[in-house]
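Structure below; questions to follow.
Only one protein chain is missing; all other protein chains are in place.
What follows is subunit A.
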Amino acid sequence: MRIRLADVTKRYLREGSLRVASDEPPALDHISLDIADGETVSVVGPSGCGKSTLLRLVAGLETADCGTVHYDEHDVADVAPQDRGIGMVFQDYALYPTMKGAGNLKYYFDVHRRTEDEARARAKEIADIMGVGFELLLGQQTTTLSGGEQQRVAIARCIVRDPTLFLMDEPIVNLDAKLRESTRMEMAKLLKRYGITTMFVTHDQQEAVFMGDRIALMRAGRVVQIGTFDELYYSPVNLFVATFFGSRPLAVLPATVADRTVRFGEAAWPLPAVLADRLEPGPVRIGVRPEAWRFAGAESGGGARMAVDRIESVPAERLTLAHGTVSGARVTVVAPAGTAGDVLWLTPDWEAATFFAADGEHALHTPGAPEFF
């Protein structure tokens, strides 16, 4: 099912006040989204950015102040949550208390007065899909299950009634790291198998990248950028997107463009022709990822001088990282193995560098995904 949101805005009433406080930013601010049939979109962003509100609004648990939500061609403004054919998984699983796992799966069929046989047949079917040991969980009281087990039951409860849209609100955030990994693998498999349109809310960028065909990055009630990981990583629309992704910090260097050269601190580099044609002379900020630096050896004069604070080696990834400063800006670089010493001479890889406005945060030039990917 295709989901389309057009210009959706939602404000919460402030606690205790009857009128909308106009100075407060809306929880959702003119959001437009188009999710294709069968697509999984991860909604990611810092806490309080409105991602959960967005999900609840699509579910019908919240109503929009203005704007429309379409399921395929139908405007669902007047459709109650239970009639939308959705399955929702909550952060705290929200399994019904005093019911066994099986009771949780049967709940929907009870509510809708379906037959006991149908409920049992469906539950059996789901148990086969959910894999080894799942049937054991159904016989147990949900309060005795561990977090991971509860979560499996919650997901099963969600798919048992054949939803046309999956809504997941940080479903695995409460699990420990190892379990999170295996569970997200299992979920990705399920989503692939069913090909159901899915919105997956998370605050974890890795999870978002893993689960989503596309990623919608939100901030302060707006979708800042939506696209594949490559698009967000290599063509960020602004500094926020660029700094959000990547497990190691992006270096942001205040620099000046003049006479087809770029000047940063004491270093100056001639700009490649493509960049020189595009960039206006004046101040800019250059974003360089740790892996996008070139080393000019230990000899002076080859680029910018980096004062190294610490060399860190990451054996699991066979990486050596150098942390330090270049003309006052904090920089982390992926250094060649065996790097030592207090000083490194660096040059940004211009094919992978991003240029941002000095006075705003929007991107002036982005490198785009490398060809070989």
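Throughout what follows, a residue touches a chain if its C-beta (ideal position, glycine included) is under 8 Å from a C-beta of that chain, and two chains touch if they have at least 3 such contacts; residues count from 1.
In the analysis below, contacts and distances are computed from a predicted model.
**Student:** Given the choices "Succinate dehydrogenase", "2-oxoglutarate synthase subunit alpha", "Chemotaxis protein CheW" or "Sugar ABC transporter permease", state the protein name listed in UniProt for the chain not shown.
**Tutor:** "Sugar ABC transporter permease"
**Student:** Can you work out which residue in A:90, A:240 or A:269 touches the chain that's missing from view?
**Tutor:** In the complete complex, the chain left out is touched by residue A:90.
**Student:** Based on the whole complex, identify which of A:79, A:99 or A:209 touches the chain you can't see.
**Tutor:** For the chain that is not drawn, the touching residue is A:99.
**Student:** Against the chain that's been left off, what residues of subunit A make contact? List them.
**Tutor:** 15-16, 56, 59, 61, 81-84, 86-88, 90-92, 94, 96-100, 107-108, 111-112, 141, 143-144, 146-147, 157, 161, 174, 176
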